[in-house]
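Submitted below is the structure of interest, expressed as structure tokens.
Complex shown without one protein chain; remaining protein chains in place.
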Amino acid sequence: MTQVLEVRGLSKRFGGISAVEDVSFELNEGEILGIIGPNGSGKSTLFNCILGQLQPSAGSVHVDGRAVTGMRPCDLNRLGVSRTFQLLQVFPQLSVRENLILAGQEHQGTMWSRLVGRGDAGLTDAAERMIEFFRLGHLADEKAGGLSYGQQKLLDAAMAFMSGPRLVLLDEPAGGVNLTMLADLRERLLAINREQNATFVVIEHNMEFVMSLCTRILVLAEGRIIAAGTPEEVRGNRQVIEAYLGN
Amino acid sequence: MKSWNRAALAAALCLAAAGVQAQQTVNIPDVIELSGAGAVSGTNWKDGVTLAVDEINAKGGILGRKIVTTHTDTQSNPGVSRALVQKALDNDPYVLLGPVFSGSVKVNMLLAQQAEVPQFTGAEAADITQMGNPYIFRTSFGQQVSMPKIANYVRDGIKARSVAVVWVNNDFGKGGRDSFIKEMGSRGIKVVADVSTESGQVDFAADVVKVKNAGADCIFVYTNEEESARFLREAKKQGIKVPLLGETTLLGQKVIDLAGDAANGARGHVGLSVDVPVPAIQEFKAKFSKRFGYVPDHNGIKGYTAVYAIKYVTTKIGKFDRKLFAKTMHGLTITPAMEPGILIETSWDDKGDIDRISFLAEVVDGKQKVTATLPKLGK
Amino acid sequence: MALLQILISGLATGAIYALVAVGFMLLWQTSQTINFAQGEFVMLPAFFVLGAMKFGGMPFWLAIVVGLLLSLIVLGVLFKVLLVDPMLRHGVLPLVISTIALALFFKEGVKTWYAAEAQPFPALWSNDNLEIGGAVISVQNLVIIVVAVTAVLALQWFLARTRTGRCMQATAQNPALARILGVRVERMILYTFLINAALVALASFLISPIYLAKFSNGETLGMAAFIAAIVGGFNQVRGAIAGGLLLGVVDNLAASYISTQYRGAIPLFLLIAVILFRPQGLLGRAEERSV
Partner (left out) sequence: MRLAGRPGAVFLALVAIALIVAPMGLKPHGVYLISMWAVMSIAAIGLNLTLGYAGQISLAQAAFVGIGAYCSAILTAKFGWPFGGAFALAAVLCFAIGWLLGYPALRVQHHYLAFVTLAFTTLVYLVLRNEEKWTGGTYGISGIPRPSLFGWSTKGGPAFYYLCLFVLAVVSWLTWRLVRSPWGRAFMALRENPLRASSLGVDTRRYTLMAFAIGSALGGVAGALYAPLVEYIDPTPFALGLSLNLLLMVIVGGSGYFFGPYLGAIVSVLLPEWLRVTDSLYLIIYAVAVMLLMVVCPSGLLGLAERLLKPARKEPVARAAAKAAP
């Protein structure tokens, strides 16, 4: 198995407070890694450090063996690292189709070819397939801002896959989504994982969702990894239960 | 008196041609600064024009035709003024009035020239009459005329060896400053401070400090009215003792009203002003103030006399002929005896520049006092 | 000595800027209103007073009262109800456009219905001068500094120490939370507009005797207040007063020692430098900004 992501000794301090402390893990192709932990345990900070949105105080991040620590998000994305956000992050004034084309266009050609070339950057078909795949067909020409919350979540996820990424980091994909939509989302994610051998990292609070989706789970508390293993192993871990319930 | 006969003849011919001719009008549009930086000058000009037009129309108009005047606002913007002059020219005007800002005049005097329409401008920039345009006429001294007069006063009246110049950095102030400094140079008087101020500036402390430290024998202040007043106040506050000199604006009643006793002692050259002791001008001032509720500045007189000049010349040539009008204007002298509305004897030379008597004055006890009358240059 | 004179005069002018800047900043804080008509707001109350004297035949003191009331109504209540409220939820720009149009409306209105020319305005205090170590300051300037500083300090005290003031601050910082906590947000925003109206009226009455009343006076003042507010700190009352005083002094120093032609440029460089390197202003607290 090839290693896709390697995080070594990653730390992030804000002033004197340590949000992420010496976190290390690696991820192989085709894996779905869940990261769980109580609120404020540093999950999102960890994500932002990996993705270049925040500059880590120490440690390194490698993607496919290449050092990407502190790389700008857009450059990282073009190396095949994609993400979704905890809060809704679609482009409300663009249509669903335009959102998807946007998500893929920067992976095609050069700045110049994007200026003089085709308006859709040759992505209409790919966007159409993605729309079908996420079952958004009837909404393709709607403005994204007019979609329901759950639909926007689906679109958000679809956008993350538009560029055919090597690695996708999903930040609370299930948050605020109703049950039917949730089943849909899980099923779609598993399908992509199966069909394209895609690799995921998922931050999630919804235990059931995480347990049924992920192959491996890391538990974060106060910025440190306190447990790691398969869903079953983590479920039975005393430290994890303490971290959640407090002491 | 020959011209009168001709006029009468022309009028008779007109009347004979058709009975409705009496109702005919003559179009004299006014394109002027009514908003933006030039609003004060433009409003005075406009009201002066209005006063004259109403008086003339009340007495039957020019050669029996009523004057129709529209006042359009250039917003003190040359681009807009060009549009408006074009609009005015599209309606076949007899003569064009305005504008006051020399930038705007430079744009649209070319249009008027192409259309062969005479234009009376309120602008004072030196170069306007030096472009060989036979259709442009001033209503006041150009800066190339007024500045030598004040320069002579600096040399002979004040006997100054050095001078500080305070000027407003717009097309009025910069042109005056350049002419003045040139005149100082030719008279061997040193300019020891050259202070530019902003239009609308409120705080003159630093400027006064600057001229005070320069230690000049006198200070020449060339700014618009309210800035002049603010400068005078600050100068008094900081105890400036050397004479403060100005050209027309500094000595106006308006400035005196605004500056209060800080204006006392200010002196200089007055080209045209409602404050000079000429009965016709005092009468004009009274009429104007009664009608519009404020005391006009020299732009009011400029607008007023321009309309009367048009009336006089047209009556003299006896017909509404633009080319002949322009030709007649060159080298013409109008005295109050010939046309009372001209207020004061005025001559135009072959370039459209104006010649009048002017005054040296000083502010004493809150009033402008004329200390000397300077003769016309041509005499 | 010249330097002392420049500093003192600069402080006097700066105090006015500060007075106008504080109101400008309050409006921004509580209602995201960037008021491009703030300068005209200072120009107008003087004409309310002059109008009351000329057309209403009132004595000066009564006209001042009427002028203040009119300012509170027109520049406070009507401005908020007619212009700001309908546009607030549509973001900043439509409101910016409206205040630009409002500035034009006030300027043209005064010019058309009162006068284009500068008007003398009766002084509230004597026009005498005092001498301080060789520098001269007029009583009027001294009064301006004292009143402006007092007004701003009183305002700061009000905002920090009274219940209403703290409610206003809560509204400025987080209207949603303030509403949950039972603060009458709408009323607090209205108070802000009234305070701004009172401040500009005060500024108007203080400066018109010196600067004269003219329809176009707002152009220079508005810009100065604007720069003062940003330089001092967009979220601090004392920042605005520091910004105003600094600006008055810097302007005079620039005119004295750098270039009168470019005197207007120095405050602008100050503005750009502050925004780029210390966007919270010289005295402001750091404010959360999007990356």
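A few notes on this one:
Think of it as A, B and C in the order they're written, each chain with its own count starting at 1.
One rule holds in what follows: a residue touches a chain if its C-beta (ideal position, glycine included) is under 8 Å from a C-beta of that chain, and two chains touch if they have at least 3 such contacts.
Please read all numbers here as calculations on a predicted model, not as lab measurements.
In the full complex, the chain left out of view touches A, B, C.
Checked against the hidden chain, the listed residues C:F36, C:Y191 or C:F205 yield one contact partner: C:F36. Taking the complete complex into account, B:L110 is the one of B:L110, B:I158, B:V192 or B:L377 that touches the chain left out. Screening A:G9, A:G40, A:G70 or A:G119 against the full complex identifies A:G119 as the residue touching the chain left out. Within chain B, the residues in touch with the undisplayed chain are 34-35, 37, 71-73, 76-79, 82-84, 86-87, 89-90, 103, 106-107, 110, 125, 127, 169-171, 173-175.
For chain C, the list of residues touching the undisplayed chain reads 32, 34, 36, 82-83, 86-87, 89-98, 100-102, 104-105, 108-109, 112, 223, 226, 230, 261-262, 264-265, 268-269, 271-272, 275-276, 279, 287, 289-291. Summarising the interface, chain A meets the missing chain with residues 51, 53, 72-75, 77-78, 82-83, 85, 89-94, 98, 101-103, 105-108, 111, 114-117, 119, 121, 143, 145-146, 159, 162-163.
Basically, only the chains that are shown with their structure count from here on.
For the pair chain A and chain C, the distance between mean C-alpha positions equals 49 Å. Here the spacing of chain B and chain C, counted between their Cα centres, is 37 Å. Shown for chain B are the residues that touch two or more other chains, of which there are none.
Listed for chain A are no residues, as none touches two or more other chains. Interface residues of chain C facing chain B in the complex, by the touch rule stated above, are 2, 5-6, 9-10, 13, 107-108, 111, 115-118, 120, 127, 129, 136, 138, 207, 210-212, 214-217, 219-221, 248, 251-253, 255-256, 260-261, 263-264. Those residues of chain B lying in contact with chain C across their complex are 35, 37, 39-40, 42-43, 169, 195-198, 200-203, 205-207, 209-210, 212-213, 225-226, 229-230, 233, 237-239, 254, 257-258, 260, 293-294.
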